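A single protein chain has been omitted; all remaining protein chains appear in their positions.
Coming up: chain A.
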Amino acid sequence: MATATLPSAPAPAAKDERVGRRGPFQKLLGRPEVGALAAAVVLFIFFAAVSGTFLQPNALATVLYGSSTIGIMAVGVSLLMIGGEFDLSSGVAVISSALTASLFSWNFGMNVWVGVLLALVVSLGIGFVNGWILVKTKLPSFIVTLATFLMLTGLNLALTRLIGGAVSSPSIAQMEGFGAAKAVFASSVNIGGVEFKITILYWIVLVVVASWVLLRTKVGNWIFAAGGDANAARAVGVPVTATKIGLFMGVGLCGWLLGMHNLFAFDAVQSGEGVGNEFLYIIAAVIGGCLLTGGYGSAVGGAIGAFIFGMANKGIVYAQWNPDWFKFFLGLMLLLATIVNLIVKKRAERA
């Protein structure tokens, strides 16, 4: 009976829906970041309505700056989450990178660029060690990166005091190469009389590059495969080990970039900073549609997640709300954004 009914089924149903053509609108709705995009639009309209300042160009530049310092990291963290892992050490690793560059240059009286390059090596090294321990021991990334988080927090404090004699790194503003490094990592670009921080540019470039890697290259497929089902991926020849280590190093690279911004924007770095920021990066990635279980998500989503966080964080200030409620509103906003995200995604999947 069953075999008899199959051929008589209508033609469209016989077509495999996985290879079926979809209209551009449906394609858009199927994207992981579409829910976040909807939430971002709602939030944007909301703050534009309640605050007179929010829409001014220089206010938008400030919102974008606040978003970019989370967004830069969210790119690396999103990719890592798509690859099935996450990184609790990313917040302090940013400060580790800044401290490395600062203390090395200061201690040996070297051109700050030497410190900047060493910091890059250390940042990539932290990522490598995270990934390497993870794949060798098969421990969950929660444990491995929690350990790194604690070790880095301790090292940041202990080494800063040991080398600099204080808990804050000494100012390197007078050192050779500082001006050039500041121009690269912490300058502003004037567009139509509005100062845009260079971190915004880095953020956009990173998102574009990461999206390209994810959607247009073999490595992108490896990342989705490694995050979806590592064993299945390995069985079809995906280099899961290298992919995962590479993703952790990608987070390291982002951390280095943000760390250098921190250092050259403020001359000196406090060794206790950065704790807790790792959650903001993960939150941004999750709002942006990356699944905590891996295998699904996008770099653009992480960027939109960071933008939502930036808007909520700064929008509350522009709206001049009673600061006692600040954290409450922030939490509520994040919850609503994530729920909107969820609803839109469910709708999209049904369509």
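By definition in this document, a residue touches a chain if its C-beta (ideal position, glycine included) is under 8 Å from a C-beta of that chain, and two chains touch if they have at least 3 such contacts; residues count from 1.
We adopt the following convention: contacts and distances are computed from a predicted model.
A.B. asks: According to its UniProt entry, is the unseen chain "Acetolactate synthase", "Cytochrome c oxidase subunit 2", "Substrate-binding domain-containing protein" or "Carboxyltransferase domain-containing protein"?
C.D. replies: So, among "Acetolactate synthase", "Cytochrome c oxidase subunit 2", "Substrate-binding domain-containing protein" or "Carboxyltransferase domain-containing protein", the name matching the hidden chain's UniProt entry is "Substrate-binding domain-containing protein".
A.B. asks: Please pick, from A:Ala36, A:Ala59, A:Ala181 or A:Cys254, the residue that touches the omitted chain in the full complex.
C.D. replies: A:Ala59
A.B. asks: Of the residues A:Val42, A:Leu159 or A:Val184, which one touches the chain left out of the display?
C.D. replies: Reading the full complex, the residue touching the unseen chain is A:Leu159.
A.B. asks: Residue-wise, where is chain A in contact with the chain that is not depicted?
C.D. replies: Within chain A, the residues that touch the unshown chain are 51, 53, 56, 58-59, 62-63, 65-66, 69, 96, 100, 103-104, 106-108, 118, 122, 125-126, 129, 132-133, 136-138, 148, 151, 153, 155-157, 159-168, 171, 195, 199, 258, 261-262, 265-268, 270-277, 310, 313-314, 317-318, 320, 323, 326-327.
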